[in-house]
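Below is one structure, written out as structure tokens; the observations come after it.
Heads up, one of the protein chains got dropped from this complex, but the rest are sitting where they should.
All chains are identified by letter, namely A and B, in their written order; residue positions are counted from 1 within each chain.
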Amino acid sequence: MCSHSLEVGIVLCTTLLVAACEREMRNFDPVPEGAQVGGSSGAAMVSHYERNAHALATGKRLWTWYNCGGCHANGGGGASGPALMDAQWLYGWDAASIYQSIADGRANGMPAYRGRIPEDQLWQLAAYVRSLSGLAPQDGAPNRDDALLTRTPESFSDKQNPERAQPSAATGQR
Amino acid sequence: MTPTRFHLRCLKAVFLLGLAASIGVCAADRDGDWPMPARDFANTRYAPLADINTANVGTLRQASTFSTGVSRGHEAAPIVVGDTMYVVTPYPNIVYALDLSKPALPLRWKFEPKPDPFAQGVACCDVVNLGLAVADGKVFVNTLDNQTIALNASDGKELWRFRSADPRSGEPRTMAPLVVKGRVLIGNDGSAFGVRGWLIALDLASGKELWRAYSTGPDREVLIGPEYKPFYAKDRGTDLGVATWPQGAWKIGGGTVSGWLSFDPDLGLVYYGTANPAPWNAEQRPGDNKFTSGVFARDIATGRARWFYQVSPHDRFHYEATNENILVDLQLPGGTRRALLHPDRNGYLYVFDRLTGEVLSATPFVRITTSTGVDLRTGELRYAPEKLPRANIVVRGICPSSAGGKNWQPSAWSPATRLLYIPHQNLCQDEEVMATSFIAGTPYMGAIIKMKTGPGSGNRGRVTAWDPVAGRAAWTVDEDFPVWSGALATAGDLVFYGTMDGWFKAVDAKSGKLLWRFKTESGIVGQPVAYRGPDGKEYIAVLSGVGGWAGSIAFDDIDARDGSAAGGFAGAIGDLKLRTAKGGKLHVFALP
Partner (left out) sequence: MGGLHDVQMPAGPQAAFLFELWIAMLVVCVVVFLAVMAALAAGIRRASPATDRAAPDLAPHPRIESRLRRLVGCALAASTVLLFALLVASFMTDRAIARLPLRDAVHIDLIGHQFWWEARYAPGDPALTFTTANELHVPVGQPVLLTLRSDDVIHSFWVPSLHGKKDLIPGRESTFAFRADKAGVYRGQCAEFCGYQHAHMTLYVIAEEPARYDEWAHGQRQPAVAPANDQQRRGLDLVVRTTCSMCHAIAGTMAQGRRAPDLTHLASRLTLGAGVVANDGKALADWIANAQKTKPGVNMPPHALPREDLAAITAYLGALR
């Protein structure tokens, strides 16, 4: 019994360490040219951003830097732009749809950021937006704000069942 | 001629004369109209109609309704000229002309400007429209995507259209035009996006731009010349619209003209306030930041400034000065003064001499922690140093909040009671500012705010009847929610206003006692009006349909779990969601 417990302990510790590595890994290389959104490589890439604490923290920093909070409110509660922390999604809640909203904008008033910020940052922002409503894995999501706290932290977000909301057909309003 | 024929001719003559007389009388009966949102150039919102009065208002009942088909914040005033009522909705800014001669209010015509949907994203405070104006047989209306359109009032045909910026630059338009002396005066919105503010006069007949007065920049663009004579030394100087800003910051400096315009026909001066400087984070723009957060008096013919008073220099709290300027003559200790009453966002009720811009008094009408008073000798606002925001530091207990002691919602003046009826709020806030980059088309603010209820018994709103000569309130009525609707005063000694949870109320103008109320289907943020219908009866009309900066909480796409949502209102009135839903309806009331 005792003779095995050491090996078991080593294996357990190594497993834990390895599991935590991805969450903490910082990748400073640019996104490879031609990386596709769809397909298995795309899904892996999206998962990489969402599971990575550094990517989510960077997304949170960019959220402030690029004035996202000015329209969507500091914690994603919405103002002139819709709330991003609730379960209602006008254009889809998967990372690819959110990426598209940020990159190409939307007709009802979302500006387009493609060409103004690099590819990598578009994905970081999309991953962070998902974390606002608990859709990103919570162990990597940001914790208590350094700034004025206006909502419970992203890592505390209740996981909701996202659903598609329709803009009003007659007038195109939200 | 036989006696019968002579009598017939006499009768015909009498009949024709009578007809002519009655037409003449009808044409002159302007007392019964409401041709612009503020009713008159002095912005009194006072209807000289007394059929509905304190004795009988308890029997007031709904006579007609009309659904606008739109469900965002309905902030406009229904406009009545003759036997037609004109209503403009929030985005998409549909204009309805309703026939008042039938209780069913059938549609005479409808105009759909189809504004660019992108403009919805740059409207800081919901996609509202403060109203249209009717003059000279024409309807003048602004659309959210920066168009001013003139329509033929009888059939709704478009006469001309004036366009300014693409909304993608961050600029929308929500204010109500003022039509005076052959000119249509319009102002832009978008201080929250770093848009540089202006007031433009368009030619009424053609829609061509006659003059444009910017709120920042060199004197020749702000239309400051030798006739500019501000009362206080602090507002004097050359090219102040550049010198009081760091390098080039005036170009993205805000000061938009999104509020009310008033006009004195004797002096030929138009009065209005400019919005706050951009960004909200004041550290990025050291200096007084002229000519933002102040009141201008300009010559209507040329646009040149006669005087300017900066109400909140180097504003740190988003205390824009765009609130209404009500022109009344007051009996003050020194004699009769041609005064201007201005309830400002910073919480003071200013009484100006409208000839010179002198501040005769500035008295708090709400709790104020951001300043300790106005020095009447120098005109300076004395800020409280412990409440000044500094980057990355949280400041708590800022009163009034950035929505102001009072926001856009206009007050009404009764020449009978000599009181100013102010619908407003009782809110404070916590705030943190931080650096912000100017990225065209995105908000240029650098501030996080979370509002909360102000001091008192938990009321978040109030209606104050203010005596500007005595410098204090005659009475106040507390309301649960901010009173975001306009006020209406009538000769029947009544004051009408609406609450955000849908109650349309009539109170006694002398005491504030509630005399009548009616529950509408959605919160009221519109401007109530009183008019005389074609049948000679007095009617009261108001638009219901909650929204606006405060009311957007009620919409599905705001999550009040974030206290900074809806521009900070979620922290204070998140429960509005439980008390009302969105809507959009015209209500007309009359005595039975």
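Convention: a contact is a pair of C-beta atoms (placed from the backbone, for glycine too) under 8 Å apart; a residue touches a chain by one contact, two chains touch by 3 or more.
It should be emphasised that the depicted structure is a prediction, and the values quoted were computed from it without experimental measurement.
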In the full complex, the chain left out is in contact with A, B
Contacting the left-out chain: of B:Ala391, B:Ala416 or B:Val469, that is B:Ala391
Any idea which of B:Thr436, B:Thr476, B:Thr490 or B:Thr580 touches the chain not displayed?
B:Thr436
On chain B, residues whose C-beta touches the chain left out of the figure
243-248, 252, 283-287, 390-394, 434-440
By the contact definition given up top, give the residues of chain A that touch the hidden chain.
26, 28-30, 33, 61, 65-66, 115-121, 146
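Rule of thumb we're sticking to: only the chains that are shown with their structure count from here on.
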Round to the nearest whole Å and give the separation of the Cα centres of chain A and chain B.
41
Which residues, counting only chain B, touch chain A once they are in their complex?
69-72, 91-92, 117-127, 167-168, 192, 392, 394, 430-432, 434, 436-437, 439, 441-445, 448, 450, 552, 555-567, 570-571
Touching chain B in the complex: which residues of chain A?
64-67, 69-71, 73-83, 85-86, 88, 107-111, 116, 147-148, 150-152, 165, 168, 170-174
